[in-house]
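Here's a structure for you.
For this depiction, one protein chain was excluded, whereas all remaining protein chains were kept in their positions.
Here the chain labels run A, B and C in written order, and each chain numbers its own residues starting at 1.
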Amino acid sequence: MSTQYPALIVIVPLMSALICFVVGWWNRNFCYKIAVAAIAVSFYSSVVTMKDVMANGVIHYWVGSWEPPWGIEYVVDYLNGYMLIIITFISLLAVIASKKSVEKDFPEKAPAFYSIFLLLVTGLVGITITGDVFNVYVFLEIASIAAYALIAIGKRDHAPMASFNYVIYGTVGACFYLIGVGYLYMVTGSLNMADLAKLLPDLYNSKVVLVGFAFLLVGVCIKMALFPLHMWLPDAYSLAPDSVSSLIAPLMTKVSAYVMIRIMFTIFQPVFSFEMLPVGSICGWLAVIAIFVGGIRALAQKDLKNMLVYILVAEVGYIVIGISVGNRIGLTGAILHIMNDAAMMACLFLIVGAIAYKTGITDITQFRHMNQKMPFTMAAFTITALSMVGLPPACGFFSKWYLVLGAINANQWVLVVTLLISSLINAILFFRVIEYAYFYPHPEHGAEEHVHATSHGHAEIVMNEAPLSMLIPILIMATLILVLGPFSGKIISSIIQFAIPAGF
Amino acid sequence: MIRRHEDIIIESLARFLTPFIQAFALYVLFLGHYSPGGGFQGGVLMGASFILLVIAYDIIEGKRRITEKFNIVLNATGVMVFSGTGLLCLILGGEFLDYSQLAAILPVGPEEARGLGILAVEIGVEITVAAIMVSIFLDLASAGEHEEALK
Amino acid sequence: MDFIIAKYNYWIYIILMMIGFYAMIVKNNLAKKVVGMNIFQTALILLFISTGVKTGGATVPIVIGDAHGHAIPGTLHAIDYINPLPHVLMLTAIVVMVATFGVALALLIMIFKRYKTIEEDEILEIRRKEAFT
Partner (left out) sequence: MKTLDIIGWFAVLTTGALLIYGTAEMPNWGDPNSPPSTHVSPRYIEKADEETHTPNMVTAVLADYRGYDTMGETTVIFTAGVSCMMLLRRRQGK
């Protein structure tokens, strides 16, 4: 039975989405429980699968028991298993935290909401687990369509328009990906990743393969929102409902980054991606621009959520830098940063959701004394901010360390400087929020009021902490950010070094 | 929203054609093993037959023929049949969607069991596609504004 | 000349695709963007289908066999039937296309309800005005 766990990762959320939709029509209260249970089972299955991979090596699961080039197979290796655990764990926390804000924002849509939420998770794990390029397209579309719908129900104004732009960009991205698949299919006749990897090296000089590769990458870059193709992202993610953005923002871009790593390192060999084509330097420069544009646009924002989405654009740049330097240390940093950034972004968006739920505030300048209103949430925010800036005990430092080392190894000094400057930008961005929250001077009212306040320890600001269903995921995430840092060495030595293709 | 015009020719012609379209949809589904066709094509035809009725009459009539709750159950049933067949194979000890395992509960050999498994999932596809076509059409046609018409 | 005869069908699909792509990125009317999206995807489907074609007497991929429709094992040859795989992939892609189309139309209805127009520049104008007030 243990060999069936890879299938359960995908079909449990899928079938629960169906049950959730039907049952929810009669009794809405079951939806939340079904969704949590389904994602928990999926998380458990991915942990078991990962353990299996670590014990017995790569798992090949033949769906329908047809051998690979003819049927579709699941391939779970170290990179996959690691991504699956990240995806299911963050979705689990996001769905737990979504309870109160769904009840507040759109209670009448709960059945459809949780159904689509589960389908989005299905799409994300489906993209990650499969070993077939066309199957990636199908599940990419499941995830995308679910994301379009979830973004459009945002309570903030203009959400449908942002979602429509995302539909247009997303469809162009998916179509480019499909063109790439078609071009590769025309010269190889195969759709299986392992089979393609075997057939392609003889064809590396073919123009068809070159164009196919370019289109695959551009398609994935649109989905990933790499710099010139990022226009859809800020609007779409900042206008999404809070319960949705804490799922979509950390995961969608990371899964696309995973697909990019698969294309460049599994389907094609690094020899093709880096030595025969200037992909490394093009992506590197785009990533540099992405980091600066994201950072500068983030500085101009007054709204915390808008600021975060521009930081997300910059964070995509970090991962691409790690991929584009084209050496082992850089790629280690990129893979480590996928996890760390997913954790940090999930934590930040959960915090934004909690603050918006409790106080309705999203503007940074109104964050005065937030540390007394929501002490635990703000403590978590501070930890995450330190991690984003890259201060040592938190996990952000370690992935940035590897990225910088990778850039130094490749003699790409521009990238090193960019990474360091962007840490400074992040410091400015986050300390601005922390300053408002912690160090804003208390208003001087009359003298007697002042005495009253000091004797009762600022009694006029009551503690108004987020509900437990939101606070617990936030605290778990913040703890993880602290814990993952010291453990990154162990994660690298036991997982990531095997996730990187041998001989690279 | 589509309003009823009460044109006797269109209405009776639509009512007359509907069973034939539906019979053809089932033909396309069940002959999908031997001739061009299959679940998706049959499902689109089946959905089209309901859409024809809605166009000829109006949304209220369409809703009377296929109620909201029934449609919702059908929406999920199709995918459920598909993935349920796959899950059954998994429970019977094979891989997910390995229909040859169905031979254990059907009185046929593994190859015929695969054929029957294909038929089962095609039925699932047909149900979902037909129900979703109707559902999307009604949602778009009513634009969500005429809720009373959808009760 | 042979080169053109052997490749012109790809070029036609690519030109069709680019017409759709142009409509998607340049057109001001959102409904036209959706139409462009459909043209793009349909042309892509044609491109895929054309890879399955085999000249020289190949027929549709349905076995011509005995009275029950089944063939005697060993009598089937790949050269006699066109490639079924692109057809299968494109059936899936058609469904994806329909699904995207449905969601895009639903979003268009929401946009029209909100702004009373589906011209992009007018919507941007409304958004700009509302941002000031």
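Just so we're on the same page, contacts are C-beta pairs under 8 Å (C-beta built on N, C-alpha and C of every residue); 3 or more make two chains touch, one makes a residue touch a chain.
Computed from a predicted structure; not experimentally measured.
For the omitted chain, the shown partners it touches in the full complex are A, B, C. Screening C:L30, C:I45 or C:L85 for touch with the missing chain picks out C:L85. If you put the hidden chain back, the residue from B:S49, B:Q101 or B:S135 that touches it is B:S135.
Summary of contacts with the chain left out: across A:F43, A:F113 or A:Y258, the touching residue is A:F113.
Note that of A:L210, A:I361 or A:I476, the residue touching the chain absent from this view is A:L210. In the full complex, chain C contacts the hidden chain through residues 5-7, 9-11, 14-15, 17-18, 21-22, 25-26, 28, 50-56, 58, 61-63, 65, 69-71, 73, 76-81, 83-89, 91-92, 95-96, 98-100, 102-103, 106-107, 109-110, 121.
Across the interface with the omitted chain, chain A contributes residues 14, 18, 21, 24-28, 63-64, 66, 69-72, 108-113, 115-116, 119, 122, 126, 132, 134-135, 138-139, 141-142, 145-146, 148-149, 152-153, 160, 179, 183, 185-191, 199, 206-208, 210-212, 214-215. Although one chain is not displayed, its contacts with chain B can still be listed: residues 32-40, 75-76, 78-79, 82-83, 86, 96-97, 99, 111-112, 114-115, 117-118, 121-122, 124-125, 128-129, 131-132, 135-136, 139-140, 142-144, 147, 150.
In this section, only the chains that are shown with their structure count from here on.
Centre-to-centre separation of chain B and chain C, using mean CA positions: 23 Å. Distance between chain centres (mean CA atoms), chain A to chain C: 29 Å.
Centroids built from CA atoms put chain B at 36 Å from chain A.
Contacts from chain B toward chain C in the complex involve residues 33-36, 38, 40, 129, 136, 139-140, 143-144. Of all the residues in chain A, the ones that touch chain C in their complex are 134, 137-138, 141, 145, 148-149, 152, 157-158, 160-161, 163-164, 167-168, 171-172, 174-175, 178-179, 182, 185-186, 191. Remark: chain B residues 69, 72-73, 75-76, 79-80, 83-84, 86-87, 90, 94-100 touch chain A in the complex.
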